[in-house]
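Only one structure is covered here, and it is reproduced in the block below.
Here the complex is missing one protein chain, while the rest keep their positions.
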Amino acid sequence: MHLGRVIGTVVATEKTPNLEGIKFLIVQPLSRDGEPSGRPVVAADAVAMAGPGEMIYFVGSREAAQAMSETFVPIDHAIVGIVDQLHVEPLPKTKRKPKQ
Amino acid sequence: MHLGRVIGTVVATEKTPNLEGIKFLIVQPLSRDGEPSGRPVVAADAVAMAGPGEMIYFVGSREAAQAMSETFVPIDHAIVGIVDQLHVEPLPKTKRKPKQ
Amino acid sequence: MHLGRVIGTVVATEKTPNLEGIKFLIVQPLSRDGEPSGRPVVAADAVAMAGPGEMIYFVGSREAAQAMSETFVPIDHAIVGIVDQLHVEPLPKTKRKPKQ
Amino acid sequence: MHLGRVIGTVVATEKTPNLEGIKFLIVQPLSRDGEPSGRPVVAADAVAMAGPGEMIYFVGSREAAQAMSETFVPIDHAIVGIVDQLHVEPLPKTKRKPKQ
Partner (left out) sequence: MHLGRVIGTVVATEKTPNLEGIKFLIVQPLSRDGEPSGRPVVAADAVAMAGPGEMIYFVGSREAAQAMSETFVPIDHAIVGIVDQLHVEPLPKTKRKPKQ
């Protein structure tokens, strides 16, 4: 999974039938120090409790569909957890090793 | 899924048999602020209503085939929704945190 | 799928048994304006008619195997169409919007 | 698989039911010379013995779920081995060849 932050919402009237009733949120992936990193993704809210501003983790690729109650759906990103606590070790202070 | 914009069309006479009859569009992925980001992809139009210039979201990887009426097809990107409304929160104004 | 151009061939005597008899080509992915972009890939020729210099589109990930007559094969990129016509809209002339 | 180093832990009270009881760790992918490279991922600890600071290798995408005792889970990264020894050849000293 990847760490991300919910940064928005998206509404689509025309969509494939098997996506009806699923809530989608815009999620910004985060770097090691919690900063935005890369393109945002449109993720299904599989925990059904995520809201704007929250830090979450999301699953990508094939396994995202396993997070839904109906698994044969065209979904490739799903929010599967809301982060309560995160501990990340500081980057080592050692200077960069020479190329091996 | 990823946000994108339909930027073109592609015609192929020679293709694998299981792709006959499927409409393909060129889709440009978008960054957080709606700008082109990265390489365009060739996506199947699973909503059958997407046209040039429209903002859409598309599914990638294995799950794209789930968007089609026939799911055992060699398709890895499919347009599954046409965006009506998009709300993205502004980037936080806080200055970059020190490395944790 | 992704747009690419056939740029070469590869011969391997030692390979896994389920790849015998499949033709592989070196494919260079293309950017929006048709320029080489990123690392080339080794793709199975599922249309069986692609040759050096041609613009094609190829499928990646799990779905590539669906393009083959035998689908339980360790293949993750396959050429599925030869491009006859491609129309890509010009990049919008509007200047870059400020970050939202 | 990819080489990585365990750099932290994450706690989520709200998560999808099929993730209950699985330990997740923050893993930093490593470059050829063992330096942090790219965004960290949230990986399930399939060996159940990995701890902070250890070098491990992890599997991504669909196959991560195969590392778990229950395979129909929304997991896309799993730690599957703890590295005891690693030997990587030095980068060749030859100067960069001209573009072919």
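Here the chain labels run A, B, C and D in written order, and each chain numbers its own residues starting at 1.
In this section, a residue touches a chain if its C-beta (ideal position, glycine included) is under 8 Å from a C-beta of that chain, and two chains touch if they have at least 3 such contacts.
Just so we're clear, the structure is a prediction, and the values are computed from it rather than from any experiment.
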{"item": "Where the unshown chain meets chain C, residue by residue", "value": "7-16, 18-19, 24, 26, 28, 32-36, 39-43, 52-53, 60-62, 64-65, 72-77, 88-91"}
{"item": "Absent-chain interface as seen on chain D, which is shown", "value": "1-3, 29-32, 37-38, 46-47, 49, 57, 59-67, 71, 78, 80-89, 91, 96-100"}
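What we mean here is this: only the chains that are shown with their structure count from here on.
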{"item": "Centroid distance [mean C-alpha coordinates] between chain D and chain B, Å", "value": "28"}
{"item": "Centre distance in Å when chain A and chain D are each reduced to the mean of their C-alpha atoms", "value": "17"}
{"item": "Shared interface positions of chain C, touching two or more other chains", "value": "62"}
